[in-house]
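Structure in structure tokens, see below.
The complex is shown incomplete by one protein chain, all other protein chains being positioned as in the whole.
Chain naming follows the written order as A, B and C, and within any one chain the residues start at number 1.
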Amino acid sequence: MTATLYGLTGAALVGIGLYGLIVRRHALRRLLAFNLLGSGVFLLFGAVAERAGPGGDPVPHAMIITGIVVALAATALGVALVLHLARETGRAEPDPPEG
Amino acid sequence: MTALWLLDLCLVAVILAVALSAVAARDLFAATVFFVAYGLLIALAWVRLDAVDVALAEAAIGAGLTGVLLLGVTARVHMEARTPGPGRGMRLAIGAGCAAVSVALAAAVLSLPVPAPSLVPAVEAAIPATGLGNPVTAVLLAFRGYDTLLETLVLLLALLGVWSLAPDRLWGGRPGLRHRARPEGTLAWLGRLLPPIGLLVGVYVFWIGSDQPGGAFQAGTILAAVWLLAIMAGLSDAPPVRSLALRLVLVAGPVVFLGIGTAGLFVAGAFLGYPPAAAKTLIVTVEAALTLSIAATLALLVAGAPERAP
Amino acid sequence: MRLALDLFTILCVSAGGVFFLAATIGMLRFPDTLTRLHALTKADNLGLGLVVLGLLPRMEGVAEALKLVGIWLLALLAAATVAQLVARAALRETAGQPGGPPR
Partner (left out) sequence: MAEFLVVAAAFVLLTVGAGLVRILHGPAEADRMMAAQLLGSGGIAVLLLLAVAMERPAAVDVALVLALLAAFAAVAFVKGRSPSGAGDPEA
């Protein structure tokens, strides 16, 4: 029961994050949305792990921990890129596509 | 227990409201604060999903490091995006598409196989050979050791990416500006008081990680956060990235891991294998080196690209 | 004895909940930033403190109980310093604005 509820929440979070990632223009906002999307995927994975019984399945848990740490590293790289962009161009979004 | 069901519903409702607000809020700073709040709430969700190891990592990262990373920079990138976003009709279409993705995922959740597939028996059968009591640590350091090894390399790659954003003349310099705080002030006081406690908590989380929730990643994150606090309080300065000592600490974890893993080829008959008699000692050694490297890598990732000439 | 301890827990945790409620109401209803900060730091410290107090008799041993008290002390420390620092930031941010301090 718990697993299903949080799994459905994860599914909703993926949609919310995806929407923000597409609609938002500010690069930092996109980074936040990307993290929401990733967190939704982790939650889906966590719901699958919870169904394995009391204590959960340790293999997905270990992989989620790996994922959370890598997501932080990617976010830090993203933030450094946004800062660089802001310093070089005075803007916080990449150039729009030509056309 | 129906009360737990009530709690779950409350938690899920607040999580979804906060996530929506983080996307929908007009103000960049408000969106960022919503996201930091989100990290804390997700840590609660992990406890409810019986994943306390994950909850520890999420608490240290989502509620600690992410906040330091994002809230410090919003003032530097507060400029509005100038490219107009998609129009109303387009937003509706995108929203419908994203909702469709969510619905498809929800359908997958509702049709998960019964009984649930599980790797618990496999882990339980193999864990006595590691001498560990915490199955998550056993998976991270032994059963899927190559994942963890590659992950530490990914962290180093990300750090190289951040450093490479420095202009040529600053290469090798110190990240960020020199932080100042009045020596008798509140911040300096906090900066002197918390790091020793944080060090203790970090070592504790590392140490119990062999048998209970905890371990190298959680401890490394805590140590990184504490180091960043000392830097922000002006009590310590970020080291220049050309420093040999720093670079040795950064690679210590992967090198020790790789060394012991390679030795496993000859002693235990497999790369990243451990001889059962010495497994626990070796794993704790690898974990100790990893904790140091993860702490240094994460702290420098958050500190950013070099901004001061060496 | 058992009943008395249960009663103690229920009383303390309930009172803690009331203080969290008070902190939230204060933060939502008080008119300006500094009074809101005041309400918040008073009430959430007490709220958490009462919850900790109520849970103390349910801990397995002395070490666990001490850990609980340590958590409360850390939260107190954080709340006190954050109140100081955020108040200064608020003063600087609202200086000269209506409802804020004179510049």
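The rule is short, and it goes like this: a residue touches a chain if its C-beta (ideal position, glycine included) is under 8 Å from a C-beta of that chain, and two chains touch if they have at least 3 such contacts.
These numbers come from a predicted model, not from an experiment.
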Notebook entry, point to check: For the unseen chain, which displayed partners does it touch in the full complex?
Noted result: B, C
Next item on the list: Can you work out which residue in B:Val201, B:Val241 or B:Ala279 touches the chain that's missing from view?
Entry: B:Val201
Next item on the list: Name every residue on subunit C in touch with the hidden partner chain.
Entry: 6, 9-10, 13-14, 16-17, 20-21, 23-24, 27-28, 33, 36-37, 40, 44-45, 47-48, 51-52, 55, 58, 60, 64, 67-68, 70-72, 74-75, 77-79, 81-82, 84-90, 92-94
Note to self: Touching residues of subunit B against the unshown chain: what are they?
What the structure shows: 1, 3-4, 6-7, 10-11, 13-14, 17-18, 21, 25, 27, 29-30, 33-34, 36-37, 40-41, 43-44, 47-48, 50, 52, 55-56, 59-60, 63-64, 67-69, 71-76, 176-182, 185-187, 190, 194, 197-198, 201, 205, 208, 212-214, 218, 222, 225, 228-229, 232-234
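Just so we're on the same page, only the chains that are shown with their structure count from here on.
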Next item on the list: Have a look and report which chain pair racks up the highest count of C-beta pairs in contact.
Entry: A-B
Next item on the list: Going by C-alpha centroids, which chain is farthest from subunit C? Tell me that one.
Entry: A
Checklist line | Approximate Å spacing (C-alpha centroids) for the pair subunit B, subunit C | finding: 28
Next item on the list: Between subunit A and subunit C, tell me the centre distance in angstrom, where each centre is the average of that chain's C-alpha atoms.
Entry: 31
Checklist line | Rounded Å distance between subunit A and subunit B, as computed from the means of their C-alpha atoms | finding: 13
Check: Once bound in the complex, which stretches of subunit C touch subunit B?
Finding: 74, 77, 81, 84-85
Check: Taking the complex as given, what residues does subunit B use to touch subunit A?
Finding: 4-5, 8-9, 12, 15-16, 19-20, 22-23, 28, 31-32, 35, 38, 42, 45-46, 48-51, 53-54, 57-58, 61-62, 65-66, 69-70, 73-74, 76-77, 79-86, 91, 94-95, 98-99, 101-103, 105-106, 108-110, 112, 116-120, 123, 135-136, 138-140, 143-144, 147-148, 151, 154-155, 158-159, 161-162, 165, 217-218, 221, 294, 297-298, 301-302, 304-305
Check: Once bound in the complex, which stretches of subunit B touch subunit C?
Finding: 186-187, 189-190, 193-194, 197
